[in-house]
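All protein chains of the complex are present and in place, except for one that has been dropped.
Going by the order they are written in, the chains are A, B, C and D; count residues from 1 in each one.
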Amino acid sequence: MRATVGLILLAVIGVGVGISLLAIPFGAPKTEIGDYYIENAREDTGATNVVTSVVVGYRAFDTLGEVTVLFVAALGLGAVLATAGGKRGRSGVEPASLILSAGNIFLFPLILLFGAYIFTHGHLTPGGGFQGGAVIASAFLLVYLSSPGKRINESGASLTESVSGLVFVAIGLLGLTHGTHYFLANFLPKGALNTLFSAGIIPVIYCAIGLKVGSELAGVVDNLMEETE
Amino acid sequence: MSLGLLLIVAFGGSLLTYLLGKVSARTRDAFAVLISLALVVMVASLYGKAFRVPFYGGFLGMPLVLRIDGLSWLFAIAASVLGCLSVVFSLGYMKGKERTSFYYSMLLLVIAAMLGVVLSGDLLSLFIFWEIMSWSTFLLISYNGGPALAAGMKYFVMSFVGSLAMLAGVLTLHGSFGTLEFTGVAAGMSSASPGYVLAILVLFGVAFGTKNAIWPFHAWLPPAHSEAPSPFSAVLSGILIKMGVYGFLLLMFVIVGLRTFLSLGVGRIEFHTVLSIIGAITILLPTFIAIFQNDAKRLLAWSTVAQAGYIILGISFGTSLSVAGGMFHFLNHAVFKALLFMVVGAVEYRTNGVRDLDSLGGLIKRMPVTFIVAVIGVCGLIGVPLTNGFVSKWLIYKTLILERSPFLAFAALFGTWGTILYSYKFLHNIFLGQLPQRYEDMERAPFTMLLPMTILSVVVVLFGVLPGIPLAVIDTIGVSFGFESLHVTPWGIASDTGALNTVNMLVAALVGLVVVWCVFRSGARSVSVGQADSYAAGAAVPRDKYQYSVRFYAPLRRMMAPYLKDFVDSFYMRLAGWVRGLGDGLRRIYTGYVGDYVMYILVFLAVLIFVQIAWSPW
Amino acid sequence: MIIIVSLLVLAMLTAAVAALIYRDLLSAVIASCLVSLLASILFFFLQAPDVAMAEASIGAALVTAIFVIAIRRTKRYEE
Amino acid sequence: MVSPVLLLAVPLGLALCVPLVGRVSRRAAGFVPVIASLFNLVVSIRLLPTVLEEPIVANLGGFPPPFGITLFAGPVGMLLSALIALAGLVVSLYALSYIKTGPTVRYHTLYMLLLVGATGVVLTGDVFNLFVFFEILCISSYALVAYVGDRAGIEASVKYLIQGALGSALLLIGIGLLYGLFGTLNMADIAARIDSVDSVPVFVAMALIVVGLGVEAAIFPLNAWLPDAHSSAPSSISAILSGIAIQVGLYAVVRMVFTVFGASSVLLFFVFLGLLTLLIGELCAFAQNNIKRMLAYSSIGQMGLIMFALAIATTGSVTGGLFQMVSHTLSKALLFLAVGYMVYRSGSLEISSLEGMGRRMPLTSFAFTIGVFSLVGLPPFIGFPSKLLIVRSALAEQGVLLQVLIGLVLLATVIEGAYFFRVIQTVYFKKEEGQEARQDAPPMALLSMFVFVAFIVVIGVYPNLITDVLESGASELLERANYIGSVLG
Partner (left out) sequence: MSFLHDYVYYIGAFGLVAIGLLIILVKRNLIKLIIGLSILDTGVNMFLISVGYIRRGTAPIFSRPGLEPDGMVDPVPQALVLTAIVIGVAILALALALAVRFYKTYGTLDLRKAKELRW
């Protein structure tokens, strides 16, 4: 019954959306803004990855908001789980096999390094702070799986979160006082294209984001795994 | 004397009273009396003046203005005097009750708001003061708790409906004429279409009619009057509901204008006749409901509704005599009804809150002064010659007969007969008959209660004997409305149309008294016989068993009771029930299951899209 | 090319339907993980390597992990 | 030069500091929101005069409008941001004494981020940025609703989250359609390209966006989460949710419909929808015995009224609608704050359990009464001029339809008055059984309530204090061309 009604509703909505899609032909070039970004991104931001230049350059404010969303979710998750009270511990995850835990010792720093690579090269290659952060978090996830007793250093994680977030905001505010006097303006020298130390504030921000996302996601996993009796 | 200062004293006094109450109860009481006295003096000093003062630059672009003229002075003086007397009466009545600071503060606030209402020079400030009056009244009515809560609620809802109708009216006028000052609106109204004027009259009529408790908007009044603290009942019945009268007078004769008002109607049905008939209905039904009340205050409350009917009948009939009668009756009713409520208050005070007519009786021996003032008040209420009620009712009867309205005249007279019945019941069941044993060692009413009652009873007689004093004021108001003058003399009215001379009555009454005295003197001396001797043949029977005031008018009641249900009230109650039922049903859509909520969201979206695709109305 | 894409889309939708149907939450999560993975491949075809990376690392890996943890702490089967 | 971006950046930075401060002292963490709100209040008020003359358009990152994200600080934005800051300030003062248990540091951080999200929504000039800030607002609300962690809180939060997340997804589809159709995300740029919403694609995009935002704005069929969430959250959060969050949601809807879509043809529908929301909210509240739930339903009703007023779309009515927003924020927040401690002392949410509160908590009850009077629209409190403006502007329109509708609005007001005054009677005049000792709310909480009371009375008596801002706000909302011009031109 519910499913039938639901399908009818979805059909109606689908027809509406379908008609709208006719006006958005798939695969046709259409936006001036996209063209503008592609044309000018290298000059404006110094990044060769246009997506990065959009994410951390043109629409950096969105990204600030997005980082905040993740921050909010991590905090909220902590708050929701913390109110249960009781003593903390972890159970339900059996100790992993020797291979996994042993391999993890080697794997963990490598994954971390890989994550760092991803976010430091965000302005040059695909990837960036979010992807890198996720990779870092998955390194921690691996640790949790292999050795259940291990816990993230919570205060360290929250310190990283706060400080890297503050770095982001501070860079934004510095833009207000330096260079072109706009919030989040790229006031650092842009350097040569396609080199690691280029694109002004973009790599700095992406590093901050990477650390922040990594610590937040790791914290999320950690919090969720935590058993409260 | 500036009007702004007057209002500042009034409103500021109310606030200060509350704050002083936190310091010392005695200071507060003295201060409250002082403030109310000051208001009387200030209002009195404004006699005969007519001017306007803007006092607020622009409330959302609408300037607020105060003004005074004869009409507003009349109501202002009535409000301030009654208010003052009520405060004095409260000194005794409220002693030892809780939250007295709140009570005094609210009482003064109501008085201040009433003064604001009558001194307003534009409709917006009228509305603002009207609303302040409404909510402060609500708080005072609910003050007693228990059944007073329902009473307060009923009052608030009905009066809020009225105020909002008024708000709609006020803002419609603002939309049409761009001004809210009485003169400006009046100028605009003179050229407005009759339908428009009628609509405005109806909107305001709901507000004023509710406050004035004309049928079918009276349902709030009986519970509210009976459950409020008695000194406040006096204010409520005496002056507060008369704000509706003020509103009607203002609306009909100042804003709409006499000529337009009288010619207004749909086809052959004239608006003012309809209003008169409503007035007549308001006289008849409540009068007979009042007869069967066993609660002294409720009886008076229904009586108030009925008397309000006279006033409406008078002013809406629209001749110079009737309008003068209506206005005079307002003044008289204010005096004697306040007096009677105070009487009940005094009785309540001494009997610890008993006001059930079946269990009182014989208090004449314990409260003689109260009894005397009660007799005077009741005489005024009935309209015995040489009391004020007679004059005003006479003016109304006279004009009804002169203008050949037999039905209305009959209704008015019939109402008076009913008034006699319930007034007598009131007087008898409280003061005459057996004194129940539990009241054997009751004390007299305290001075602070006797003083206001005495003053009011003096006024009842004064206005009855010298009706020229108030009629002179009323006459000038009538003239300002465009009526012809009444030719008032101190003893009555000299013109052909409404000749009235109290000197003749005074002489007749004196002669009658002398004759009766002679007759009684010439007969044998009366012999006093113990009650038990004649009723119980000397057997010792507990006296309370002989309380023959119980179930007064029982046969009449059996006869008429089925026809005297308050259909309007039960309709309102059912309406309230429906609204609650509707709300209760509607909230079932919030089922608590989130899948349903998701469904709502998608249904809404789908409907939006479907309508657009199918009809594209947007 | 279009055939491959169509097949991938079909597979993705099938996985989504599987997520709808499975009463075993763990299986449903795996199905939704599959949806993410296939979506990530499609993103790659749509010339969005950044997004593909993000979807793979966040949408497929991390989200699935969180789901699994949550399911372990609650209940595996729909009642 | 004070830039409106400070209104977002500084509180955001401070919010990130809260966990750091919390390490030093948990108590000190509570003061950070106070400081941030105070900062925002000062900046907003400082910017108001400037904004009245000409809206400030801040291009973030220094990129010109269609390419970068812009903040648009017009009169409406500044007014609402000042309002958010004011309510935020007062409620954070209240929370200093109210929030004692649980992870308080997290509470204060989330609370600040909620305010940041709300401020962002009202200031942004970019559709996608709106979405992002909207999410900050919503997600922090979900978490805060569940803050206490009791059964009701968890249940309400779960329901809220599901509906909210669904709404966000729809919103995002709508934004995607907009981008596909017009190739831009800047509100003014989109607005410049839309003539009417007659064509199905534009309409579908609008429908999706309206539904997505409408979930937060408590428009009638989308508001089922509201009574649960607002009644189960801690009272300080209820105050912010009722006073700020849903109004910001409504602002977003209005901004999209008025400015971006210029959908004047749909407005009549919104008038009816507003009326329906109003009536349903008030009727449901009338049948409630749970005080906080009653307040929540009353919020739905008020949102309906605001929507009704805004959708009439004359200068007067939009002014009235904005005024009503201000008045609703102040009054409803005050009511929730007062009820918070009343409920805390009585230990039950039933209205009947508030008997005798007038004696036990006189000042709190007084504040509550003022809030009720104001909300019902009695003079001399702030609710009166706002309702007056709405009714006046609706009556000034020709046409019987609006006059009938305004009759219904007034009827709903009567219902509102009835249920609120019933509570007043319970608080003051019901004779309670046992006499409990007098114990009022703590001084900090009282202080915060009386700040609201002061505003309610002062603006109620001198509405002209804010009408200038409101009127230019109304013209900002109504005159699309000016908006487009000041951003793009």
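Keep in mind that, in the parts below, a contact is a pair of C-beta atoms (placed from the backbone, for glycine too) under 8 Å apart; a residue touches a chain by one contact, two chains touch by 3 or more.
Everything numeric in this text was worked out from a predicted model, so none of it was measured.
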item: Chains in view touching the one left out; value: A, B, C, D
item: Among D:228, D:282 or D:355, residue touching the chain not depicted; value: D:228
item: Contacts of subunit A with the absent chain, listed as residue ranges; value: 2-3, 6-7, 10, 14, 17-18, 21, 24-31, 33-35, 37-39, 41-42, 48-51, 53-55, 59, 62-63, 65-66, 69-70, 72-74, 76-77, 80-81, 83-84, 124-126, 128, 130, 193-194, 213, 217, 220, 223-224
item: Missing-partner contacts on subunit B, residue numbers; value: 587-588, 590-595, 598-599, 602
item: Residues from subunit D at the interface with the omitted partner, ascending; value: 128, 132, 135, 139, 142-143, 146, 149, 151-152, 154-159, 161-162, 165-166, 168-169, 172-173, 175-176, 179-180, 185, 227-228, 231-232, 284, 287
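Operating definition for what follows: only the chains that are shown with their structure count from here on.
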item: Contact-richer chain pair [B-D vs A-B]; value: B-D
item: Approximate Å spacing (C-alpha centroids) for the pair subunit B, subunit C; value: 76
item: Multi-chain contact sites of subunit C, meaning residues that touch two or more partners; value: none
item: Sites on subunit B at which at least two other chains make contact; value: 603, 605, 609, 612-613
item: Contacting residues of subunit D [partner subunit B, same complex]; value: 158-159, 162-163, 166-167, 170, 197-198, 200, 203-204, 207-208, 210-211, 214-215, 221-222, 224-225, 227, 263, 265-266, 269, 280, 282-288, 297, 373, 378-380, 384-385, 388-389, 391-392, 395-396, 406-407, 410, 413-415, 417-418, 421-422, 424-425, 428-431, 463-464, 467
item: Contact set on subunit D toward subunit A in their complex; value: 3, 5, 9, 12-13, 15-17, 19-20, 23, 58-63, 66-69, 102-103, 106-107, 109-110, 113, 116-117, 120, 126, 128-129, 132-133, 135-136, 139-140, 142-144, 146-149, 157, 173, 177, 179-181, 183-185, 199-201, 204-205, 207
item: Contact footprint of subunit A on subunit C as seen in their complex; value: 48-54, 57-58, 61-62, 65-66, 69-70, 72-73
